[in-house]
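A single protein chain has been omitted from the complex, and every remaining protein chain is retained in its original position.
To keep things simple, chains are lettered A, B, C, D and E as they appear, and every chain counts its residues starting from 1.
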Amino acid sequence: MRILFLHPTINRKADEAKKRFLERFSSEQIIIDFMSLDKGPAHMDLYCHEVMAGPEIIKKVIWANRNGYNAIVIDCFMEPGLHPAREVSKVPVIGPFESSISLALQLGHKFSVLSFLDNAVPQVERQVRSYGVESRLASIRTISTPVLEFGYDTTQVKNEVLKESRVAIENDRAEVIVLGCTLLFGLADDLMKNAGVPVIDPLLASFKMAESIVTIGLPLSKKYLYKKPYRLR
Amino acid sequence: MRILFLHPTINRKADEAKKRFLERFSSEQIIIDFMSLDKGPAHMDLYCHEVMAGPEIIKKVIWANRNGYNAIVIDCFMEPGLHPAREVSKVPVIGPFESSISLALQLGHKFSVLSFLDNAVPQVERQVRSYGVESRLASIRTISTPVLEFGYDTTQVKNEVLKESRVAIENDRAEVIVLGCTLLFGLADDLMKNAGVPVIDPLLASFKMAESIVTIGLPLSKKYLYKKPYRLR
Amino acid sequence: MRILFLHPTINRKADEAKKRFLERFSSEQIIIDFMSLDKGPAHMDLYCHEVMAGPEIIKKVIWANRNGYNAIVIDCFMEPGLHPAREVSKVPVIGPFESSISLALQLGHKFSVLSFLDNAVPQVERQVRSYGVESRLASIRTISTPVLEFGYDTTQVKNEVLKESRVAIENDRAEVIVLGCTLLFGLADDLMKNAGVPVIDPLLASFKMAESIVTIGLPLSKKYLYKKPYRLR
Amino acid sequence: MRILFLHPTINRKADEAKKRFLERFSSEQIIIDFMSLDKGPAHMDLYCHEVMAGPEIIKKVIWANRNGYNAIVIDCFMEPGLHPAREVSKVPVIGPFESSISLALQLGHKFSVLSFLDNAVPQVERQVRSYGVESRLASIRTISTPVLEFGYDTTQVKNEVLKESRVAIENDRAEVIVLGCTLLFGLADDLMKNAGVPVIDPLLASFKMAESIVTIGLPLSKKYLYKKPYRLR
Amino acid sequence: MRILFLHPTINRKADEAKKRFLERFSSEQIIIDFMSLDKGPAHMDLYCHEVMAGPEIIKKVIWANRNGYNAIVIDCFMEPGLHPAREVSKVPVIGPFESSISLALQLGHKFSVLSFLDNAVPQVERQVRSYGVESRLASIRTISTPVLEFGYDTTQVKNEVLKESRVAIENDRAEVIVLGCTLLFGLADDLMKNAGVPVIDPLLASFKMAESIVTIGLPLSKKYLYKKPYRLR
Partner (left out) sequence: MRILFLHPTINRKADEAKKRFLERFSSEQIIIDFMSLDKGPAHMDLYCHEVMAGPEIIKKVIWANRNGYNAIVIDCFMEPGLHPAREVSKVPVIGPFESSISLALQLGHKFSVLSFLDNAVPQVERQVRSYGVESRLASIRTISTPVLEFGYDTTQVKNEVLKESRVAIENDRAEVIVLGCTLLFGLADDLMKNAGVPVIDPLLASFKMAESIVTIGLPLSKKYLYKKPYRLR
């Protein structure tokens, strides 16, 4: 089984570390590849970054379909290009937000999402509502330390995430915390011990979801929403 | 007042006719310009067409802001790039879907949208839900004649729209019909006479909405969702 | 084009000032008339005030239809009699709440309504839900200074509105503010400068909405909800 | 205990028969009075009929509060004036729609409402949504025989109701039928035997609800929505 | 008329006091019996308590159907076994939560539920949503004093309920308070005087609801959800 993690920016600094992290949860039969964009945005915080990354994402998804990948993960919590990618793809295209929420729903009644910038709050709210699970959302909370680059101060971020998680748990009655960025990979275990509730790592969630869907042999539905384009340019 | 209609494909055949149509509802003080993309998709039916058009839309929106336009209309019912465009724009960015629904809500209890391809049904449903007005939607119905090119057979399309409108009115209890494509401009009056309920022309709706918002002097909210990008590439 | 603003109380003190305010946003082709009730309530704060105003509203709406008006605006944010008026009217009947919300939805993700009395909060909430846009509502907040009479202390009201708007923006994540009373006409520009988000003037919103609908030539739907009364007494 | 049934039209033909019907389900301690309007509409099918009846309803409700009634029932399924009446009343004001739905929710999963005219469908839908129970509604269906006057053809109406109930049960998966007019009193038992599911008589439902609320000693909440008018005219 | 109150624990200490309380609101024609479980949980706070009580509840409900009861009330706000009991019962099975909410909806716009343990908050929220009235819920608030045994400190509980009710009223804009435990019977009148809004006693609410449904002659719907088991073991 071959899974492509497509990181929708030009920044590839974290790729190796992400790969090593995921391989701890993988088996020999699974090949995990990471790929970033040749051109596109350096960050992914805004809808206009999604737009800038869009055409490259589509190209890479088509390429991955032609090169034997069994599933493609959009390696960003905002899942830019997820729905258009599913139009041009035969193999499943998986998003870390969708995967994380799907796990969260099975571990407690309400989940909170921890995110970064102010504009992320309505973005995540729109994403939750588009997925259809708004009645299970406790809150969306933000931390102010930017993790825009791999190599961010892990301790500071963990402390802030922990602090906001506790507010989410006590004030908003969150029972599960979803980390709102795939760059936060590898922190969930520590956070879980301190927060006392499940903490979802979106990168890991999307990997196991992709693996499950490929193992079961489930395809994307090409009826209606993700209908194959009759004429792709 | 200067309003830019940005058509998100490379096809500019209908621009002149659209402009003449809108000027019938305009005044001397308003300059209406139409602009298509330099490169991008020839049609706009799928999410991946939106992706292909995205970067050019953003460029044109930035250009329009720098060149004195008071409002920008994304000239397509699917409103590709609407939300990212609002991030990079100071002046209001208007979408024909949003404008049409806003008018429809004030004329009757439930509206139906008439669209074309099969995949459009879940797309429009997602759009309605994203706008938040799903409880006012009667149905989404499709006609099979393609209007992919200006110069389509008007009579045949009108007959089909009329037939499906009547089904929407009688079976789905629609009280208002929204035409789901800006290429259908200029047909509403005739359809209205035959269908017996209001029929919304999305091109005209977006023009009057843009004019109103500019006249009142309402800006886009740059707080939260449409926050100005701190670093735009 | 002739538009009638029907103020649903016996109080006509603000009529002249409202008319002058709207004419700043109008053209020569549009005649704006204001009319109050011959008998009815002095204020419009409660459902029972709506009841007291109801029969007179219906009479005036029928009169306006017979006297060449192209649209009728119910000049009160609570829109008393809006739905029954649409039953007896051929021409569009417009409400400031509906018009304001329709504009707000196009300028930001969530809106807050600023209102006055305690009982207004559930009233506005019911109105928002009846319109179907509850998922876009950030909050309803009240100010305590009464503006029951034209000639109220503008500065004090602006200060209080500004204070509550800031709470709505910071705490409730409102991106657009809707003023919950047509007597607050003419304050939005100043408030907007200070609040930093769009502020909707409901009187002006309803005027531009009426003008747009008349210009486009859209009628009320007389199918189902606003069906013509078979026997009106 | 004294309960006033306030019929919101000028038609009092059915009053005696309704009273005799309700007394079959009552005890000696309860006095049931029926009262119609002195002036107002002859029928109650449209929102504008509600408007015409409104001021008289308010007057009668105030009168009933001053004359020792313990509860007031608005004797019409559309419940005209229910919310404004609650503002001016100290004693509970009960509506047949609300009472019927409250019983229906406890007898099966989904209910259908049987109504008459075409315009009633969106009206009832708005009422269901305003009450907040739209997720429990199976359907709203209409019969074409008018029961505008007491003395209507009972057999024909029963047959039509039965026919539409069966469609609601088989097609819409209704488990409980709510009769959408208080003039249909006394038919539920027969219909129930034939339809095989509970059929709610709205007149009787509102009577037992009023009796229960008075016996328990529950007042209207005068906080927020039904706040006492500070100055009633 | 005979009504069985089935208390779903093995604790029968409060039975006599509950019976005497209800008889104050009853008439000679009604026989009220209380019954506890022969084996099962001592408390009812968790879903697993419901499970432990389940089989005994079903047995008692079948027994009550064979022994001439006209209605059965599950005497616990959590209503354990309500839906399965309705499958095996011919006579109505009533729950205090459903009865209380049904009354609350008719007395004010929004209600709050007062409950005890932390885990009760999501439980009650799920119950409210399952009943379909989530848009009418103001909040769920907890008090920390346990009332696990009859003979609890009434004064302390009343003070705490009052304190939390006031928070619900002022902060959450609750207009009606629902007591979230049938052991709180008999406190509503006092609380109502102090809180200034209606306070619903769930035991009394369920009694009057059962009485009304039996008097009207309404059966459970045995179509679809509560279909009679074809083979009961």
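By definition in this document, contacts are C-beta pairs under 8 Å (C-beta built on N, C-alpha and C of every residue); 3 or more make two chains touch, one makes a residue touch a chain.
Note that the structure is predicted; figures quoted are calculated from it, not measured.
Participant: Which of the visible chains would the unseen chain be in contact with across the whole complex?
Facilitator: A, B, D, E
Participant: Kindly state which of the options A:7, A:141 or A:173 is in contact with the chain not pictured.
Facilitator: For the chain that is not drawn, the touching residue is A:173.
Participant: Please give every residue of chain A in contact with the chain that is not shown.
Facilitator: So the residues of chain A touching the missing chain come out as 25, 27, 92, 94-95, 98-99, 102-103, 105-110, 131-136, 169, 173, 175-176, 189, 192, 196-198, 200-201, 204-205, 208-209, 211-213, 215-226.
Participant: Touching the hidden chain in the full complex, which residues of chain B are there? Just list them.
Facilitator: Missing-chain contacts on chain B: residues 121-122, 125-126, 129, 134.
Participant: State which residues belonging to chain D touch the missing partner chain.
Facilitator: 109-110, 135, 173, 175
By our rule, only the chains that are shown with their structure count from here on.
Participant: When the mean CA coordinate of each chain is compared with the mean CA coordinate of the whole protein, which chain is closest?
Facilitator: It is chain C that sits nearest the middle.
Participant: Sharing more than half its contact pairs with C-D, counted by residue number, which one of A-C, A-B or B-C qualifies?
Facilitator: Checking each pair in A-C, A-B or B-C, only one repeats C-D, namely A-B.
Participant: So chain D and chain E: same face meeting same face, with over half the numbers shared, or different?
Facilitator: same
Participant: Any idea how many Å lie between the Cα centroids of chain C and chain E?
Facilitator: Roughly 44 Å separates the two chain centres.
Participant: Compute the distance, rounded to whole Å, between the mean C-alpha positions of chain B and chain E.
Facilitator: Those two chain centres are 52 Å apart.
Participant: Quick check: what residues of chain B touch more than one other chain, meaning two or more?
Facilitator: Counting only residues that touch two or more other chains, chain B contributes 109-110, 135, 173, 175, 224-226.
Participant: Could you list each pair of chains that touch one another?
Facilitator: Result for touching pairs of chains: A-B, A-C, A-E, B-C, B-D, C-D, C-E, D-E.
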